[in-house]
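Omission of a single protein chain aside, the complex is shown with its protein chains in their original locations.
Chains here go by letter, A and B, matching the order in which they are written, and residues are numbered from 1 within each.
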Amino acid sequence: MIQAEVQAPALPMVFVESHAKRRLKRYWLPALGAAIVAVWAVVILVGPAILPYGPTAVDLTARLQPPSTAHLFGTDDLGRDVFSRVLLGARLSLPTGLAVVVIGGFLGIGIGGIAAYAGGKLEEGLMRTADVVLAFPPLILAMAIAAARGVGVGNAVLSLVAIWWPQYARLSRSLILVQRDQEYVQAAHALGHGAVRTLLRHILPNTAGPIVALLTLDVGNAIITFSSLSFLGLGAVPPTPEWGAMVAAGRLLINQWWVSGMPGLAILSVVLAFNFLGDGLRDWLDPRTRQR
Amino acid sequence: MNRCNTHRCVRSATILIGLLVLCLSVILGVGQAAAGAKTVLVLGTDISDTNSLDPQRQFVYSAPITEHAIYETLITMTPGNYKDAKPLLATAWETVENGAALVFHLRPNVKFVTGNPLTADDVKFTFERLKYLKDDASALAENIARVDVIDPLTVKVVLADKTQPLLPFLIAPNFGIVDSKIVKQQGGLSTPDADKNDKATAFLDQRSVGTGPYTLTRWSRSTEIELVRNPSYWRQPAAFERVLIRHIPDSATQVLQLKRGDIDAALNLTFDQLNSLRGTSGINIVKGQSLDFMYVAITSSPDLSQPLSNKLARQALMYGIDYDGIIKGLIGGDAIRPASFIPVGLGGSTTDLTREIGYRQDLDKARALLAQAGLPNGFAFDLSYGSGADVGGVSYEVVAQKLQADLARVKIQANLKPMEQGNLRTAYRKGDLAATITFWNPDAMDASLWADPTVQRVAKRVRWEPDTAAVALAKQAAGELNPQKRDALYVQFQKLLIDQANLCVLFQPVYSHAIRDNITGYQLTAAGWQVDLYDIKPR
Partner (left out) sequence: MSRKYVAARVGVTVVMALAATLVVFLVAHFIPVDPIQAQLGDLASSKPEIVARYRAHWGLDKPLWEQYLIFLQKLSRGDLGQSIATRRPVLDDIKQYAPASFELGTLTIVLAVSVGIPLGVLAAIKRDGWLDHLARGVSLVGVSAPTFWLAFLALALFYGGLEIAPSPGRLDAGAMPPANFTGLYLIDSLVAGDLRTFASAFAHLLLPSIVLAATTTGVITRTTRASMLDTLDQDYIRTARAKGVREWGVLLRHALRNALIPIFTLGGVAYGQLLSGAVMTETIFAFPGMGRYAFQSAVVLDFPAISGITLIVGLTYLIVNLVVDLSYAVIDPRVVRR
């Protein structure tokens, strides 16, 4: 500390430079993630205008062709251009994956928070409900919702949200459980801060890490799970392109790796992007790491 | 304190490494060595639907291949010829009492695997048990009124309705003759109360009491079925000591196992997978023409679809489909197409007939018909099918998308509605679907088993009320004994169906199994049991 003071006059210039460099080193991945998301956002917005081929243009004479200059990502088992289908599939897969994770995640976090904070019988009730929902056969729920409300993407998302929230509830409850009896929370109480304010301003930043990690991990999972519903006719209806469904449909084509591989890489890119962004978000939120 | 930590670290690291070494040695040590002389035949297929090996109860797709090898019927049919019955346990048979009964003469000196001799009592017991169990398969025995024993080697089967066929039904593995003494001991019944009181199924699920070349020793659900050679078989003993029918639900896994030689035959490969195996050394593709269809059932009910209730619109739809494209493009030519609902190979149905009177793609004609129907701008309808399912390796989903693309060219918009299997069956059989792509496989080897349902249960599903003339025609053809006259009647019937346009047969697949070249004699049949295991020998 004494040394720092001695060097103080030289610090400002050096400090700014290395600060920037350190920022770059820390935030290049999130920047990359943001870039990927931006690209997909553009693809979603501009969508149909930039497709080289119609995504439903069936041409049995051009089945299963490997990637080439004519078809960047090759063709599938009905002769359709995989590149066009991947681009168009972004419009369905990305938003639904995000919707499931965001809605299901925040619902779960909320429920878990209430449970942890309220304690007692309410906590028991909510957590046991979470356990039961985890045990519920997801397919039955999806089929029932489809029977009651009709088949469609919205109802499929509803089914997924209904089964998605319990793990977030359990996670957030377990994290908040640890914090709620800590001294700083009691101090906040003593200062007169309300429960919600304490929760948001004090507890959440300390517990955000694992929650953000799970949220970002789950995006890919949600896209793939959505495809298993489409597979059963409960989600996206063919021939609408949907990444997860494309991966599943191409699974048995062992030698034609691009039919599954290209949409798979699209999903991977989205997962990577959100994970990098998530890490960056976490670093940015955490007051301690921001200083360093 | 710190020393403890390091100690613990080192200990856990050592344990981990030890585990890894163990794993590696286990894997490498247990890796297979191939067998020497071939004594075991291994087939890879999906047997998860098998829920019983009791021959009078089983009625699923995967069980007959086993049943046919362990139980034998009185008569049988050889691959490719589904008109002439061949002797098996019966050496001769004749129609008596003006068609009211069939008399079978049993082969002498045939023993069950249990040691008991085959007699007419066993035939009577088997047939009546099938009838009175009133289970899924019992519908096959509907036309049997009763069975009389004339003498130990002669049995008379009396028909309930002599105008309807019975003989072709009897090749079905459900008529596989069981040792009645043993089955009775195990609580089996052939009396009218069998549906409530028969208790032999649990026993028959684990042991077989038939006369076949193999016998059942073990059935491990969703794992494998094990058969061993029957040493007292009445013909030349079977070529393999053991047969294993291994449960491998995933076709891609079947490919891997076949290539590695862990299975000798893969039964459920897709068209593209078979393609990729062509030319691989050590692997051959065996093909067999089937009598199954993939077809589209289209409703006549205005409540379900106003446009489709108009016959002309349905006909237009059928002229819009690119049949050749489906067969060449999606199946590589491994299929044929009948004119209507009677398969090529039966009832006067041939590919020439299809060319003569059947539908083909004719977009102009389709458009003209639509105009005539008052639908010059086309129409929309819902096309349902089973998700995740396929016929002979061609998935409904792919075919549906192809149909959608074809019909769009004549402005008919097909809205695809995939459904899970249970849902589809329920809705389709209730007659609640506008259009369905579905599958037909034979109840028995007689054209009436295709014709009759079209005016009975299938008609209900498409909400068609056939006029009495149509129903009478089907019945007349079924009862006609002269083959030429019968075929002519069926051709007439098919013209009627074509005009009515409720049923559109897309293709009649040629099934392919991939086998290793260390076995021979592998032949596919359309008669229901896929392959006759007895014929297969090591090369």
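In this section, contacts are C-beta pairs under 8 Å (C-beta built on N, C-alpha and C of every residue); 3 or more make two chains touch, one makes a residue touch a chain.
Here the structure is a predicted model, which means the values were calculated and not measured.
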item: Contact residue for the chain not shown (choose from B:42, B:183, B:451 or B:489); value: B:42
item: Residue, one of A:37, A:114, A:247 or A:262, that touches the chain absent here; value: A:247
item: Selected residue (touches chain absent from view) among A:147, A:187 or A:200; value: A:147
item: Residue touching the undisplayed chain, where the options are A:75, A:167 or A:240; value: A:167
item: Absent-chain interface as seen on subunit A, which is shown; value: 25-26, 124, 127-128, 131-132, 134-137, 139-141, 143-144, 147-148, 166-167, 170-171, 174-175, 177-178, 181-182, 206-207, 209-210, 212-214, 217, 220-221, 224, 227, 232, 244, 247-248, 251, 254, 260, 264, 267-268, 270-272, 275, 279, 282, 286, 288-289
item: Subunit B residues that touch the omitted chain in the full complex; value: 1-2, 5-6, 9, 16, 23, 26-32, 40, 42, 48-49, 51-52, 59-60, 134-140, 142, 195, 220-224, 226, 242, 244, 246-250, 252-253, 256-257, 259-260, 262-263, 420-423, 425-427, 429-430, 440, 443, 453, 456-457
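Simple rule for what comes next: only the chains that are shown with their structure count from here on.
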item: Whole-Å gap separating subunit A and subunit B, where each centre is the average of the chain's CA atoms; value: 45
item: Residues on subunit A engaged by subunit B in the complex (per definition of touch); value: 56-58, 60-61, 63-64, 77-79, 143, 151, 231-234, 237-239, 249, 251-256
item: Sites on subunit B touched by subunit A in the complex; value: 251-252, 255, 270, 272-273, 276, 325, 328-330, 387-388, 397-398, 400-402, 404-405, 415-420, 423
